[in-house]
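Complex shown without one protein chain; remaining protein chains in place.
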Amino acid sequence: MDLANRTIDPEEFFRQRQEVLNQWTTGKDVDFEEAVAYHKSLPQSKVFGHKLAEGKAKGITFAQPRAGVALLNEHLELLRFLEEEGEADFLPTTIDSYTRQNRYAEAQTGIDESRMVGRSMLNGFPAVNHGVAACRRLIEHLKVPVQVRHGTPDARLLAEITLAGGFTAYEGGGISYNIPYAKEVSIENTIKYWQYVDRLVGMYEEKGVSINREPFGPLTGTLVPPSVSHGVAVIEGILAVAQGVRSLTLGYGQCGNLLQDVAAIRTLPLLAAEYLNKLGYSDFDITTVFHQWMGGFPQDEAKAYGVISWGAAAAALGKATKVIVKSPHEAFGIPTKEANAAGLRTTKQILNMLKDQSLPMTEDLALEEKMIMEETRAILDRTLDLGEGDIAVGTVRAFQAGVIDVPFAPSRYNAGRILPARDSQGAVRILDFGNLPFHEDIKEFHRERIALRGRDEGRDPSFQMVIDDIYAIGKGMLVGRPKI
Amino acid sequence: MDLANRTIDPEEFFRQRQEVLNQWTTGKDVDFEEAVAYHKSLPQSKVFGHKLAEGKAKGITFAQPRAGVALLNEHLELLRFLEEEGEADFLPTTIDSYTRQNRYAEAQTGIDESRMVGRSMLNGFPAVNHGVAACRRLIEHLKVPVQVRHGTPDARLLAEITLAGGFTAYEGGGISYNIPYAKEVSIENTIKYWQYVDRLVGMYEEKGVSINREPFGPLTGTLVPPSVSHGVAVIEGILAVAQGVRSLTLGYGQCGNLLQDVAAIRTLPLLAAEYLNKLGYSDFDITTVFHQWMGGFPQDEAKAYGVISWGAAAAALGKATKVIVKSPHEAFGIPTKEANAAGLRTTKQILNMLKDQSLPMTEDLALEEKMIMEETRAILDRTLDLGEGDIAVGTVRAFQAGVIDVPFAPSRYNAGRILPARDSQGAVRILDFGNLPFHEDIKEFHRERIALRGRDEGRDPSFQMVIDDIYAIGKGMLVGRPKI
Amino acid sequence: MERKTLVLGVIGADVHAVGNRILDYAFTQAGFKVINIGVLASQEEFIRAAIETAASVIMVSSLYGHGELDCRGLREKCQESGIGDILLYVGGNLVVGKQEFNKVEKRFLEMGFNRVYPPGTMPEVAIEDLRKDLGL
Partner (left out) sequence: MERKTLVLGVIGADVHAVGNRILDYAFTQAGFKVINIGVLASQEEFIRAAIETAASVIMVSSLYGHGELDCRGLREKCQESGIGDILLYVGGNLVVGKQEFNKVEKRFLEMGFNRVYPPGTMPEVAIEDLRKDLGL
């Protein structure tokens, strides 16, 4: 394979660029030098990485919603509402699912139908179809920094348009926007697509324009063991920095057990810095993002507020730099703007009340941190071995070998052999290790914890336990206990 | 004074009883032997102390709302709604403020006016006016145990009527229902009133009927240092057990700092058992109740859900036996039944998610526990000294001397000299000790913590800091920082 | 500047003492002479204190929902006692439950109050109104 973890050759980059900008008519409006000048005209208060670094220095946690609708004016109105009524510290522009699959013609149908029926027929903002000028209109009418959030395996054109459009942060990565979001796209291809995106960001950085990059931490959002998502986050961080990215936000999706969640969010930047340094990189700034519960939600709004609050509390106690917020409508899909703002205000209340508190170090917390560090290192070290020192090559081979394996992923490039389950305290452990390269000590730890739960519940650990765990939160529980 | 901590003489009890039952016309319907038989006809599932003991054994936390309206049918409808839609584990009957001041004629006006205007003109259920049969109608139509919650300095007649009416739990105490609820009533008198109530409960217990007793933990609900409320709770526990009470639930109102709150709820039953044993009592069962935030609430409902959730989380992590729940309407006074049920469901969601988790012991938590234990012992030991071994006599003298001193209390029998303030982590510390009998080491600890906050904020500790703390939660903060 | 006198108290069977302490502090800081009759105050106690101290304003708090029952007839009693023109302010959680404030305000204005404040009003709002109404 011609894949490697090194800066894309300029010639190759500009060859691809021709192709990318021709994928849809709006690509022709991208002018890099003009875009650099545009970014330099923005006040620092609208620059994502700048505000993140400030928050990190102060030890506070920011709140950011998800939001996107089909039409520009309605999308702007939605974001302004979340800024005013939701007190959002950062804003998103969530991209619709057709754009995520590069189906711009279908996105156009969605735009047209939305105009006709008077409600959004798309689950996000089709930024490619709307183009550079529309993006700038958003940035100009909003006070806080805005990020592109999506789930696009090949997000090169989307990046060209939205970054030229003044967005200062871009979510995604070659693994995290492939494995949970695609079925038939090879990891080799998506790593290349994302090396392009990261290189584009690197070019902005070289011109003095800060663009924050955020790999998508939660992956499938369902019982993902922290070491698996951490392994992916660190790899995507390395791939990004190798192309010139400097402002890096690494993410983690709440598992629900407070100690495990705090341990996870605390160890994530340590592990990333460790491996970045080990591979010779030093010019980066790492911040963290904590995702409130990504699994099923209770339909009842009062109960949903409880789930939202618990996510906010874990983010605050773990001192994440920002938290991605759910709404009380989560069980029904995309929320109204009022419900979205309500989720934000609940979160902000908790963040404010807890901003001066943290979870003190304890034996149990230290143990969780140690397990996550050791497991993540096992995955990363084996991945580097498989790539003979090259993390990009190693990643492709690690997925082939099941050394990295994401539970419940749709991609056929993912082994899909591991099976996670909760222990009696609700921490996510591993029931079937597949080919995870874990030492027997680590495996024994997981087996013991799950066996304890089995004894508590008088049943043998099985796939039914996993299913019970997936349904549990919708029924108000963290651990899916059998009915008595 | 003829006050003493010993079982009321039967003759004296029956002399008082004649007087008490004649205070209002409904008193004549009380027949103790018949009431005992009535209680024995109730299923165990309706007995408060029984369900509390079960929960304590299982290590789970129950949820209980506050609720009461003027008219019987509407009150029953409200409680059934909270049972069905709120999933309440325990139900309350909150008594109106006129009844709390023994103004039964005014309560009657409130009942009549409520009938006329078609909405409750009273802030609770006037149980004395409604009488024994009405109370029994409640008990019979509800599935879970029901408690009387009020704030009545002289609650003898209310106890006679509601206990004969089948209630199996009764809140209050001679200090906790005087100091925060009265202006001109002496502690000597209220201790005597409550010795009567406790003796009545003791008589039921002697007949094999379990009646749970719960001193009101939060007192004024505003920046009360844990050792002050613990001191009062332990004293009221001793006074109750001395009259034959066996099922005792001791309470604490959330201060907002997780470590302090967990330390408080964990130490409370230990301290009570320690002093009860020391004074020779052994036949009691102690459970705990954690009150969600009792101070000002944000008016915004989404933010209120955040405050409610944080209270639920602290209760669950501290393993309180039950938690008293606020509603998203808290800032506006008495909630609709829908808002009340919503607060319950938010709380239940958190309790369920956290029921298998607890806060591990740490140095910081151990320090908070040590401080609370030492401070509470200092207050209790000095109180016993002042009473020459008699806790009842000692309590009266301790309040005179400011050895027990409750912040922001309306009673002129309370010294009102101490001034609490938060430290930089939001824990409640003491700014002015008044006459609290604390060793210099303890005082130094408090001074240091508050001084640290002063440095953080660039101002000297003062009453303004206290005011800022009181307003803080309404503005979304725990610590009242000066505007920058 | 003349120091105006206010009578401050929590009416009826209401025992909420925290806000009372804060208002006392805030009004005193703002330069008023505060006669604080505390919680559990009857209409008669408000009026007696106002007459004895020649107060310019009676400031009634009610936090427990019975405010409507407790405040009825206060204006009439003031008139009978010869202080019919005294300013009457009232604020807090005046009624049982969450009701539209403008309806609550209307009801209390009709009862003869000059100013009516919703839950959560900061002392500064009342201080500004006091200065306006008293021509300070």
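A, B and C label the chains in the order they appear, each numbered from 1.
One rule holds in what follows: a contact is a pair of C-beta atoms (placed from the backbone, for glycine too) under 8 Å apart; a residue touches a chain by one contact, two chains touch by 3 or more.
None of the values given here were measured: they were computed from a predicted structure.
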Quiz item: Touching the left-out chain: which of A:101, A:186 or A:400?
Solution: A:101
Quiz item: Of A:27, A:215, A:335 or A:461, which residue touches the hidden chain?
Solution: A:335
Self-check item: Listed residues A:110, A:218 or A:437, member touching the removed chain
Solution: A:110
Quiz item: Hey, which of A:64, A:220 or A:395 is the one touching the hidden chain?
Solution: A:220
Quiz prompt | chain A residues touching the omitted chain (full complex) | solution = 96-98, 100-101, 103, 106, 109-110, 113, 119-123, 151, 180-184, 220-222, 295-296, 299, 329, 331-336, 339, 408-410, 463, 467, 470-471, 474
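One rule holds in what follows: only the chains that are shown with their structure count from here on.
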Quiz item: In whole angstrom, how far does the Cα centroid of chain B sit from the Cα centroid of chain C?
Solution: 30
Quiz item: Can you give the whole-Å distance between the Cα centres of chain A and chain B?
Solution: 45
